[in-house]
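See structure below.
Note that one protein chain is taken out, while the other chains of the complex remain in position.
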Amino acid sequence: MISHTSNRDNNNHPPTSTRPPPPEREKKKKLSTHPRPPTTPFLASDHQDSKKHLLLATTGSVATIKLPQLLKALSQTFSPESLTIHLLLTRSSENFLTPADLDEASANPLVSRVWRDADEWAFPSGGVYTRECPVLHIELRKWAHVLVVAPLSANTLSSVIVGRCDGLLLSVLRAWDWGRGGVVVAPAMNTLMWTHPVTRGQVDTLREWGVEVLMPVSKVLACGDEGVGGMVGVEVIVEAAGRRLGISSVEEEEEEEEEEEKVVEVVGRVEG
Amino acid sequence: MISHTSNRDNNNHPPTSTRPPPPEREKKKKLSTHPRPPTTPFLASDHQDSKKHLLLATTGSVATIKLPQLLKALSQTFSPESLTIHLLLTRSSENFLTPADLDEASANPLVSRVWRDADEWAFPSGGVYTRECPVLHIELRKWAHVLVVAPLSANTLSSVIVGRCDGLLLSVLRAWDWGRGGVVVAPAMNTLMWTHPVTRGQVDTLREWGVEVLMPVSKVLACGDEGVGGMVGVEVIVEAAGRRLGISSVEEEEEEEEEEEKVVEVVGRVEG
Partner (left out) sequence: MISHTSNRDNNNHPPTSTRPPPPEREKKKKLSTHPRPPTTPFLASDHQDSKKHLLLATTGSVATIKLPQLLKALSQTFSPESLTIHLLLTRSSENFLTPADLDEASANPLVSRVWRDADEWAFPSGGVYTRECPVLHIELRKWAHVLVVAPLSANTLSSVIVGRCDGLLLSVLRAWDWGRGGVVVAPAMNTLMWTHPVTRGQVDTLREWGVEVLMPVSKVLACGDEGVGGMVGVEVIVEAAGRRLGISSVEEEEEEEEEEEKVVEVVGRVEG
């Protein structure tokens, strides 16, 4: 269900992960499900369909370990007929994902692609940009109806606020059409990072730009401290994404269908 | 005409480009034209002459593909007797330059050096700094009469505004003598990057610091979108550079010479 995009590393950053490559058999399976060769550039205009498009980004917060849980909740709530998801992983966030997590993500019926920073610079023409090369962060912004950043790290928060854009996620955010809304973030960080003097003003600024901020909750954090900073529950993120995308959950769809059937029955009876 | 400075990579960032090394023959040619071994540090005081010195920087905007055009226009407008150019390439900007572009730059009669981030940390003493090592960004600031950043990316704009300086160009800008002016920038970015809420304030700040901002124009951008964000024409950059440097174009020089000749003639006739 997934096409692993080319991970050729000709961008600004070295790979973070030292984990071993997946076993050969698995790799082959994945390659064989590739809908197109990985060096073919992604064009939003090639992916126009009736589905809603969710760009789901993770950053270097420990809450990224909840990605499998979040994806499971999404696929239990929405049907592949109404929603497609692209994942976008910052380098730091990859430190919190095991190969098993990524395999599980690949198998999720909603997920169709995984993007990494390196993909931004993976030009098909031997690593050199030509006028024909599409710009990935622009294409992703055009493709996505909604961008959810969950978790949002303190570092990415501080970067987006000053307009820094030396990574794929930051570039998508810098090139976002702020007039149309559509960005949801779920900050997650140590309590003291959250109560740091810069945070409040930055969150306020995000809101002024129209971002929906799913405020962190109080809990025992990974570091053992207790306090505000934990990411909201995945169900809150699922709800916000669905609302922003304007799609019904599978349950609602079934209810709607039942309603329609009832209406049809009633109409039938009246007409009949 | 060019001395490729050492590109030994002991700085903070890995190389971005995966393009193959230039063929052996070409390499030899370049080495033989080296005016000095590449590990000799650059000292502004060794390069005092009657010429004007232009530090021309490119950043990771797609408009960097116009560098050949800009250099050609500069060399058609100014003579090598009045102007020397050093290029300064951020890592991202190298993704937009082909080997052929760099060769053409080398062959330009005005260009005498190309600087990259790695050069800042290429200490002659085996990679370790000693008290005798000059500081490249300080030397370049002393050497340059005018700094032109064309194109200026959204990312470099946001970085210079907060005073970030983890790259050669940013360090030159942080160590610039703002009292004396001399900085010209030509922003170039996607329309939505340009209309992003942070941009206007950042451009205003640059102007408060005395920077001449060549405002982007409306055009069909590389990404296919139409709108404001395109880099001004190269002739506008050439004009601004010349004006700031206080040098005449070749044409003006010829006109001046003609004027002088006329004056001499007249004076001669009067006196004669």
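For reference, chains read A and B in written order, and residue numbers begin at 1 within each chain.
Basically, contacts are C-beta pairs under 8 Å (C-beta built on N, C-alpha and C of every residue); 3 or more make two chains touch, one makes a residue touch a chain.
Values in this document were obtained by computation on a predicted structure and should not be read as measured data.
Enquirer: Out of A:L110, A:V148 or A:I161, which is the one that touches the chain we can't see?
Expert: A:I161
Enquirer: Given that one chain is not shown, which residue among A:T40, A:S79, A:S92 or A:S248 touches it?
Expert: A:S92
Enquirer: Touching the hidden chain in the full complex, which residues of chain A are there? Just list them.
Expert: 13-14, 16-19, 62, 65, 91-92, 95-98, 154-155, 157-159, 161-162, 190, 192-193, 196-199, 202, 222-223, 225
Enquirer: Touching the absent chain: which residues on chain B qualify?
Expert: Where chain B meets the chain not shown: residues 8, 10-14, 121, 123, 126-129, 131, 134-135, 138-139, 141, 161-166, 174-178, 208-209.
Quick note on the criterion: only the chains that are shown with their structure count from here on.
Enquirer: Give the rotation angle, in degrees and rounded to the nearest 5, that superposes the C-alpha atoms of chain A onto those of its identical copy chain B.
Expert: 120
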